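I have a structure here, written as structure tokens, and I will follow up with some questions on it.
One protein chain is absent from this view; the other protein chains keep their places.
The first chain written gets the first letter, and so on, giving A and B; residue counts start at 1 in each chain.
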Amino acid sequence: VVTLLTDYGPGSEHVGALHLTIASLLPGADRIDLAHDLPPGEVRYAAVVLARLAAVLPGAVHLAVVDPGVGTPRRGAAVALRGGGALVGPDNGLLGPAARALGAVGAVALAVPPEAPSTFHGRDVFAPAAARIADGADPAALGEPYDPAEIVVPDLPEPAVAPGRIRAMALGTDRFGNLELLAAAGDLAAAGLADGERLTVRAAGGVHDALLGRTFADVAVGDLLVHLDSHGLLAVAVNGGSAAAVLAVAPGAPVTVERRA
Amino acid sequence: VVTLLTDYGPGSEHVGALHLTIASLLPGADRIDLAHDLPPGEVRYAAVVLARLAAVLPGAVHLAVVDPGVGTPRRGAAVALRGGGALVGPDNGLLGPAARALGAVGAVALAVPPEAPSTFHGRDVFAPAAARIADGADPAALGEPYDPAEIVVPDLPEPAVAPGRIRAMALGTDRFGNLELLAAAGDLAAAGLADGERLTVRAAGGVHDALLGRTFADVAVGDLLVHLDSHGLLAVAVNGGSAAAVLAVAPGAPVTVERRA
Partner (left out) sequence: VVTLLTDYGPGSEHVGALHLTIASLLPGADRIDLAHDLPPGEVRYAAVVLARLAAVLPGAVHLAVVDPGVGTPRRGAAVALRGGGALVGPDNGLLGPAARALGAVGAVALAVPPEAPSTFHGRDVFAPAAARIADGADPAALGEPYDPAEIVVPDLPEPAVAPGRIRAMALGTDRFGNLELLAAAGDLAAAGLADGERLTVRAAGGVHDALLGRTFADVAVGDLLVHLDSHGLLAVAVNGGSAAAVLAVAPGAPVTVERRA
């Protein structure tokens, strides 16, 4: 099994090229598309998505490419995982959370073929490495080993928590406009916030009333819901609408959720 | 074989999570993406699309999730089909047309794991059920049986047909801007409209001339064509353009097609 996660865009020829490369080296491999609509170049969000999806199949080879620095000296890596699988992609922060969550037991800096163009390491470096590892190759045979402790971890700031108040980084949004924040159940508990509380949400797009609830129907259509999403992260949603549009925050920007007086 | 139809958006991590869940429970399953670009929460259009696509492989397990009421008491269902296949998804109207067309011989209300979040039954309820049924499990073992006659059928209004005139609901549109209406060949016959007739199309976006024809090239570039589309439904197209843009109708809105004087 080889999984694929990129910011190439769904249905793009770049995704097709990864599939073809893997299929040509490893006919019959089960190739699973994890996500291709990730925001271009947003390494942090992609790193969080990779970590949670890879955890479902820890024994697979996970090919991930969000690589705004392709062609610069950043390492391309293959990371061997405790569970038998591997991560393959640029070592620019993308692999860090998954490597920590799944346990990195080895890392190699992948060699770049001298004739490869400087702009498509997904096709020319990472997909071939993923196919070879899925075919049983030892990652150590594909490049220079390095200490897995050196794998780059992205800057994912802890939320600032005070009584009745959480200030967290906006991570990203999905097609439904759900805005995911870098905070979790423990932060809600630490802030003393409980289900059913009336909240205020502050972001670039202004100040909005919200409810701390469990599902979209807990609020009226058009109203804001703050909830723990299906990945255990704090998220803002609008029932039948888009929190991303209402709050108008870019990935990386701060959002404050606090008890309404 | 497991097929997947959702409104999650192409290339989204939610689609990836369904694939991973199925692959983890049933390695080597052939997973076929039917559609993921369906308009968010538009149950009726998705129900029509599911029914026509599922008919191509009636023995497969069809996982379908367009679920604006996730987390409310609406049933999650597995429906056993006469041809040996099954439908799995929210029983909110989405499954009704396919269940009728393919013959429902049993239905169960799927149990929701108590620890599951309230917002992603696709991953936590429906994908596991689909994988287990594709693996040979009896749907009856996955929840409480109920009468298949209770499967919710969406409100798909019959067109109003008069001599020379059809008023029908706008169902949805594709990437090319073809606008599909809830009317068929029998309605054209009942209205006495025949190939080559000059028509008027009335919709929110105004009144437009059109031709009743068979293919896009029957009209000049930029002109409107009314035709029976590849699914046997009445549709409006613009040669080299977008009927959806010209007519500016939302799904569910009425469109009138009538003989031009």
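By our rule, a contact is a pair of C-beta atoms (placed from the backbone, for glycine too) under 8 Å apart; a residue touches a chain by one contact, two chains touch by 3 or more.
What you see is a predicted model; the values in this text were computed from it and never measured.
Considering the whole complex, the residue from A:Phe120, A:Phe176 or A:Phe216 that touches the absent chain is A:Phe120.
Contact with the omitted chain, checked across B:Leu26, B:Val49, B:Ala80 or B:Val226, is made by B:Val49. As for the chain not pictured, it touches subunit B at residues 1, 3, 5, 9-11, 30, 32-38, 49, 53, 56-57, 174-176, 214-217, 227-230, 232, 240.
In the full complex, the hidden chain is touched by subunit A at residues 7-17, 19-21, 23-24, 27-28, 40-41, 68-72, 117-120, 123-124.
As a working rule, only the chains that are shown with their structure count from here on.
Separation between the centroids of subunit A and subunit B, computed from CA atoms only, is 31 Å.
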